[in-house]
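This is the structure I want to talk about, given as structure tokens.
Heads up, this is only part of the complex; the chains shown haven't been moved.
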Amino acid sequence: MIVDNALYHHGRRVPVGEGADQSLGSARVPCDPGDFQWIGIHEPSPDELQLIADTFGLHPLAVEDAGDSHQRPKLEHYGDTLFLVLKTLWYVDEEDAVETGEINMFVGADFVVTVRHGEGIDLADSRRDLEERAQVLEHGPMGVMYAICDRVVDEYERVGAALEEDVDEVEESVFSPARTDDANRIYVLKREIAEFRRAVMPLREPMRKLAMEGFDTTGVEGHVTSETATYFRDVSDHLQRVSELVDNLDVLLSTAFDAHLARISVQQNEDMRKISAGAALVVVPTLIAGIYGMNFEHMPELGWVYGYPFALVLMVGVATGLFAWFKKSGWL
Amino acid sequence: MIVDNALYHHGRRVPVGEGADQSLGSARVPCDPGDFQWIGIHEPSPDELQLIADTFGLHPLAVEDAGDSHQRPKLEHYGDTLFLVLKTLWYVDEEDAVETGEINMFVGADFVVTVRHGEGIDLADSRRDLEERAQVLEHGPMGVMYAICDRVVDEYERVGAALEEDVDEVEESVFSPARTDDANRIYVLKREIAEFRRAVMPLREPMRKLAMEGFDTTGVEGHVTSETATYFRDVSDHLQRVSELVDNLDVLLSTAFDAHLARISVQQNEDMRKISAGAALVVVPTLIAGIYGMNFEHMPELGWVYGYPFALVLMVGVATGLFAWFKKSGWL
Amino acid sequence: MIVDNALYHHGRRVPVGEGADQSLGSARVPCDPGDFQWIGIHEPSPDELQLIADTFGLHPLAVEDAGDSHQRPKLEHYGDTLFLVLKTLWYVDEEDAVETGEINMFVGADFVVTVRHGEGIDLADSRRDLEERAQVLEHGPMGVMYAICDRVVDEYERVGAALEEDVDEVEESVFSPARTDDANRIYVLKREIAEFRRAVMPLREPMRKLAMEGFDTTGVEGHVTSETATYFRDVSDHLQRVSELVDNLDVLLSTAFDAHLARISVQQNEDMRKISAGAALVVVPTLIAGIYGMNFEHMPELGWVYGYPFALVLMVGVATGLFAWFKKSGWL
């Protein structure tokens, strides 16, 4: 579905013939030097994609990739066009889960085509924000690329922060005295962090490249200035920060898991001692009862009037003594 | 066994003299510039290999490697010939097992020789598919190499997806309440993933090389264009994706294994507490029985008419109380 | 809040018009070649930052970073200005905790702007110290940068030493016979070490760059001599040392954790044996009591005058014998 299609002239949106905008879809709007056209698509049908590919002369292999939503992040040259794949991530609070989508971007000298898969980041919002920042739009297609990367990486930071909170909760749970099934939660979190890394890690190299002033963006050349590089350096830096954060969380989770294992062992130990102490409170009186259950003819206690209460008191006394002793030595 | 032998002219299969095709076997067909001959062999006898080696002037060390089916993936120059070793992988559903085969490929200026070991990927199919894609065949021997690599890596992705499902199953089993011998399954899966990696990892470097535009394919030179590089870049990218997937699975399995260990400990803990609680239900009544088994002369309960039922009720009552208490505190 | 604002001339502080110093805040003081102005700010408001940014022509992206206190350490060029982000660390004894702050530094040809977030290192102190070391101040803005880096890294070493002590304590606790909850402490320490590493590791590359004689500090150029490089090499070396120390502590903690796990197991083993031995001391006499509680008509002991004492002595004797045996074999 073609979501939006506009022409940008000196950093300002220029109305394209109303009909042309939506119905013609991917039709190429002739533009002056320095102008560029930006088409946004969401989960396109193969036909839509093909139409756009034909219009802008996109490479079949890149188009094939763009139609699929299981790419890994990458930046590639196809002739005069730059092709960028980004994973979008967002955090669904209700499920404590990280969801993933994908943005594919074709950037040429005078056009940008963005193909979005899945939900998450609303490029229409990004476009509106961007249209108000003429100084970025003035950098042309590379400015659009920057704006989208910036938006996506900002979202990564939000997800990273949410994961950090989850790790804090797990940590608290591990060290709380309650018996909790932290192994399961840690596993789920580790899995999400792995998902996160698969989105973030491969993107670092492309961002690093775009942040280098001399990076060869054949065909889009006219638009790459040292200023653009500065912008991408900022994105690259944020990406670096979020990836370090997540690496750190991963290591912390492993440590928390080990601590969880230790805690299970310690608890088993304590349980065992409690159980043994409890058992002692029963078996020792049983021994006493056994003694007075012996059938010797000459057992003076048996004839005492208060023999029975004496025996009971003895049992309770011994049990109480044991109880106090176990308490003192930390077994109960 | 020589499976097929054909001449390709401008991306089209050209009939070779009928007899020549099969019986002459490896006989070199004279060809115009731009044409090339493609011979496919399956588990050749040493004699067949030698015949072909002599015909196309292949290097003895490469021929020795091609006759053996335990090579590691690699790309090498032997004079004017490129020699590529690929591991083929396929997933056997019935056994949840990954099987491996091997394809060795000699690529010269005007010939391709493919030597296949084991089952798995049917090169005859690939050839038929390829013959319908003239635009690839037009790239000559390098086009054939691309088509086969693409086919093999596609199969890797299928195997990767199957392994992913297996890991999901293991994961579910680990976190299910049932007592399952997950250690064994995890081990087997890890072993298969190791097998997988041994096929995939060493192939990354050759694919990366072929994806570089300036890569020196001496003797095959005339056929390497920036277009071919683009094709191999696509293969390389898929390879990268599948190898990241499998690395990720490996890490997940390790985490799942740790969770399995934690679960065993937790279960032992729970069993121990259940057992102890169960024991308490027996030993406390035993103590009561012991008390009324004492032989004191003055034990008023002994003379009661309802002394015996009272004792039984006491036992059952205490046991019931304990049972309720254990239930409440989660020990039973 | 603007903390200090001064002009330095040939390594000496030059009084700036009193009013100008504080109230004008970020006003640029005209200076001769070789002189430079140093403004120190602490947790600035966005307006203060903007004022300074306008005065010295700082890049908006860098200014945005400087206003935020969650940057990762980095060194960047923005046009003629070097922008350095440092994490400050200090150790709070009472809580055994590592606290973090941040220093952002803009260094131009004739100015230094330091923006500090959080407590920790008092730059006013550093400034006073530095003002007494004319030979460092003579190196101009880069000299100030060196002095601050040196101060910050010195503090890292102090924190590293404090962590080392903490690790020593944990180690002692792990191998002491007492039952201690070392898992928790080890976790907390590991977390702090991770914090530490996040401050220290990314700083190594910037320091290494500044230590290279030929490093291009565009715009600040006039001040970078091989002598400055020597100074930064010293900082870089200390940074290397402290990061190796902390890596080492991290590994030691992991080993200590493993040892802690082993110790828990060993203790459980010993407890189990003690418990069993203790149980034996009760159940064996119980068996004896059971025997003399049997109702056979012909049991000679029952008729003995000293039968009862005999039985008691037997019980005590057997228990004592068992006790001695368990003691000898290390079970009690």
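A, B and C are the chain letters, set down in written order, and residue numbers restart from 1 in every chain.
The working rule: contacts are C-beta pairs under 8 Å (C-beta built on N, C-alpha and C of every residue); 3 or more make two chains touch, one makes a residue touch a chain.
Bear in mind the structure is a predicted one, so any value in this text is a computation, not a measurement.
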Total identical subunits in the assembly as filed, 3 in place: 5
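Here, only the chains that are shown with their structure count from here on.
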Arrangement of touching chains [line / ring / star / complete / other]: line
Magnitude of the superposing rotation for chain A and chain B (Cα, nearest 5°): 70
Chain occupying the middle, per Cα centroid: A
Chain centre separation (chain A, chain B; CA means) in Å: 26
Whole-Å gap between the CA centroids of chain B and chain C: 43
Residue list for chain C, restricted to those that touch at least two other chains: 293
Touch list for chain A against partner chain B, complex: 59, 61, 65, 70-72, 74, 76, 78, 179, 181, 183-184, 186-187, 190-191, 194, 198, 202, 257, 260-261, 264-265, 267-268, 271-272, 275, 278-279, 282-283, 285-286, 289-290, 292-295, 299, 301-308, 311-312, 315
Chain C-facing residues of chain A, complex: 171, 175, 230-231, 233-234, 237, 240-241, 244, 248, 251-252, 255-256, 258-259, 261-263, 265-266, 268-269, 272-273, 276, 279-280, 283-284, 286-287, 290-291, 293-299, 330
